[in-house]
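One chain of protein is taken out of this complex; the other chains stay put.
Moving on, here comes chain A:
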Amino acid sequence: MISFTSFPSRFAESSYDSTRHHPNVKDDLMDLDEYEDFAAQGSLNKLTCPGESLTSSQAYMRGHGTYVDNEEVIASVAGTIERVNKLVSVRAIRSRYNPEVGDLVVGRITEVQPRRWKVDANSRQDAVLMLSSVNLPGGVQRRKLESDELQMRGFFEEGDLLVAEVQAFFSDGAMSLHTRSLKYGKLRNGQLVTVPPILVRRLKSHFLTLPCGVDLILGLNGYIWVSKHVKTNEQEGEEGFDAEAVYSNVNDDIDDSTRNAISRVTHIIRVLTSHFVPLTDVLLLEAYEWTVEHESTAKDLLQQEFGDALVASIAPSQ
């Protein structure tokens, strides 16, 4: 089956209907005083354009995402304005992931180096996972040996996906990860979805289980792992630590209904993302129930109208 469509007409976008002016043009549209007092107005929720003047630099200090020109603070990215006392910054809508200590991330190994792995975590630099910060076979707490260094590819090799926590930062700003918990480690039995990191909110727990037999790991870096549900008592390494199972590359048997559910959840995430809806556990659950109610197949979600209807019904505020 194959179908062709046209690109949308270049001038069809409604946001361009109104006349737009250069910010220097003192017209009725542009009132620079609008930003003079941020707290008093709802303008904090407004999106900035790069190059848009925000406020006077004499009254405010420039923060991230802004620069000063002609004694005015000007946004350098598209995003939302944030203000702390006299500090004005703009948080970009689309940016790379800004790590913070304690964040849960999903990453992919890009390189194996002496005593460390390089991990792509959608950040500006590759993250580092030290051999000393992973669980080694034969006990959770033990010193690393030379034999461990020689078989690092036995734990993680290039391309492997893992879930980890941000442990610390290096002096150059790269993050250091650790997987020293039974919750963390190598990922299997599922597929990866990538979303803009800003859409993943900080939740109580980033390990979600949907009732359809699907586990979700919402990495704060925008990588989301959707996989088959593993019962907690069957989780590897519960009694003793089974390195074979934890670092296994082999998938379990996955039945068709689970596969369908995984594919459906993936689609829901894609639809919500394309409508720029932040993901939360409650929202994903509601969305899943909605699609089941409408007896759709995962394929229906490819249709634009269906996706629009889904978003309209579960996130009416959007």
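Quick note on the criterion: a contact is a pair of C-beta atoms (placed from the backbone, for glycine too) under 8 Å apart; a residue touches a chain by one contact, two chains touch by 3 or more; residues count from 1.
We adopt the following convention: contacts and distances are computed from a predicted model.
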Worksheet, complete the sentence: Should one name the undisplayed chain from "G-protein coupled receptors family 1 profile domain-containing protein", "Ribosomal RNA-processing protein 42", "Eukaryotic translation initiation factor 3 subunit I" or "DNA-directed RNA polymerase III subunit RPC9" using UniProt, the answer is "Ribosomal RNA-processing protein 42"
Worksheet, complete the sentence: Answer key for A:98, A:191, A:209 or A:280 versus the chain not shown reads A:191
Worksheet entry | Touch criterion as defined above, residue of A:80, A:98, A:125 or A:260 at the omitted chain | A:260
Fill in: Those residues of chain A which, in the complete complex, touch the missing chain
1-8, 108, 110, 158-161, 186-192, 249-251, 254, 256, 259-260, 263-264, 266-267, 270-271, 274-276, 297-299, 301-302, 304, 307-308
